[in-house]
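To keep things clear, I will list the structure first and then write my remarks on it.
Of the protein chains in this complex, all but one are displayed in their positions.
Presenting chain A:
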Amino acid sequence: MAALSEEVLLVVKRVRQRKQDGTLYLMAERIAWGPEGKDRFTVSHLYADIRCQKISPDGKAKIQLQLVLHTGESTNLHFSNESTALKDRDAAKDLLQQLLPKFKKRANKELEEKNRMLQEDPVLFQLYKDLVVCQVISAEEFWANRLSINNVDHSLSNNKQEVGISAAFLADIRPQTDGCNGLRYNLTSDIIESIFRTYPAVKQKYGENVPHNMTEKEFWTRFFQSHYFHRDRINTGLQDIFSECAKQDEKGLKSMVFQGVKNPMVDLLSLEDKSLDEGYGSNSTAPSTSNTNKTVKENSNSAIIKRFNHHSTMVLAAGSGKKASSLVVFTAEPCANLAVCLHRDAPNGQACETSSTDGNSRDSDFFQPPIKKVKIQDVIEYEDLHRENGKKTVALNLKKSDRWCGCSWTPYFGTSVMSSSTASCAIAALSPGGVLMQALAQQAINQMVPNDVQGELKHLYTAAGELLRHFWSCFPVNTLFLEEKVVKMRSNLERFQMTKLRPFQEKVQRQYLSTNLTGHLEDMFQMAYNKFHAWQTRRMMRKT
């Protein structure tokens, strides 16, 4: 039994499957279950085959775990050890939770890739049918070679593309009332990942508190109850573990604001050439925005707006992988910045002042940062007022055209190029009817052979070509692996000849006695056998 060599990660006894008691094993690559008293597994799934696991809700009498496979089948496991059932199940669940994603990605990636290749390439698909479905070679052999060809872009796709975050992921949680004055939130691992990536502060809290201080469930329950999740709630109550998150967010936002914008064209602070001094103007006493004379409602409104901006910014940053820059700011910023942050708590007007004075060389036109200049030039450019350069064909403008008219000119290519007459001779010889084409069947095959036979012949050619390619790629045989492979490939060739080529030959012979359509194929096979034979005899000689 293979299990002997495998590493067993977890053993759970008294697990029922189809009303039969047994033991559940979690191995490095698969999960397996065997009935009690027998030393074989009746259930065994590779992790890669499992799409997801589901658990029975808390409070249900039966404590179960369901494994759903990619094929759509499912296996139910019932944990029946009364005293420890819940613990057993959670242990299994947690371990699976860690293991599944690893395999999931790998399996999916590969399957997807294979599927895509087969779909995109009908020839390959046919080949697959001819060789794999007919069991000439195994699927692994078929793909082993294929995928390595595509190794280049495979490695690219290995470097997996970051998946962005939906801006509405919080909306997707969609609470449902459970009928008795409670709410149920559906949380998937994707959403959790989104939350962590968008709100690193929450991730940090999670790391700090789970599982030492509270369970995962408790953590999320608190999360959903907190003002942090409800964006219109104003920060109250210090016991809320997320109040710190909100503060951190705010700090992060502020330092981002403080850093200012890179694009000078959107910098509202330097937009105006401020000329009105304090006290002048018709509405310089704009309604003050200090918190003291704001109603609760107004405060909550502006909180929503801030949160939306923050949320969108973080989603955007998480998507573009620039998370670090916005994060570093508030973890590793020295106190210099902090002072400014505090200052920024003051009414807005002042805040603007401080940061506009800091702009180190906004003053002068002559020292404009290059980005600004480029942006401005970009803006003033009227592309349609210019003559398009790309499409215009350049008229040939020869300076001394008489030079080009003389016929004394002979190009010099060196010795590696054959003369033109030799080249045309070669082309003639290789054209149908030419000297070198005499040996082949003269009759136009396409007129004599019906289409379906032609098609079949084509398939045979591609399949044979593929096999031969495998065969020839083994030479020079310098490793043990290649040695094995070349032997295997030879038997594959023989098998192909027997199962595919022979029937076709017989069929053709029945219909067209005179023509030898497969002669060339046979030649190719023969050539391979000869080579194999030569190699084998040489090997034997060396061995003796």
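The rule is short, and it goes like this: contacts are C-beta pairs under 8 Å (C-beta built on N, C-alpha and C of every residue); 3 or more make two chains touch, one makes a residue touch a chain; residues count from 1.
The working rule: contacts and distances are computed from a predicted model.
K.L.:
Have a look at "Cytochrome c oxidase subunit 6C", "General transcription and DNA repair factor IIH helicase subunit XPD", "Cell division cycle-associated protein 4" or "NADH-ubiquinone oxidoreductase chain 4" and point out the UniProt protein name belonging to the hidden chain.
P.N.:
"General transcription and DNA repair factor IIH helicase subunit XPD"
K.L.:
I'm checking contacts with the chain that's been left out. Which of A:47, A:220 or A:258 qualifies?
P.N.:
Going through A:47, A:220 or A:258 one by one, A:258 is the residue touching the chain not shown.
K.L.:
I'm checking contacts with the chain that's been left out. Which of A:74, A:270 or A:454 qualifies?
P.N.:
In the complete complex, the chain left out is touched by residue A:270.
K.L.:
Out of A:10, A:69, A:117 or A:170, which is the one that touches the chain we can't see?
P.N.:
Of all options in A:10, A:69, A:117 or A:170, contact with the hidden chain holds for A:170.
K.L.:
Of the listed residues A:36, A:298, A:506 or A:523, which contacts the missing chain in the full complex?
P.N.:
Answer from the full complex: A:298 touches the omitted chain.
K.L.:
Pick from A:44, A:209 or A:313: which residue touches the chain that isn't shown?
P.N.:
Once the missing chain is taken into account, the touching residue is A:313.
K.L.:
By the contact criterion defined above, which parts of chain A meet the unshown chain? Give residue numbers in ascending order.
P.N.:
With respect to the unshown chain, the touching residues of chain A are 164, 166-168, 170-171, 231-232, 253, 256-258, 260-285, 287-289, 293, 297-298, 300-302, 304-306, 308-309, 312-313, 315-316, 319-320, 348, 351-352, 355, 362-365, 368, 372-373, 376-377, 379-380, 382-388.
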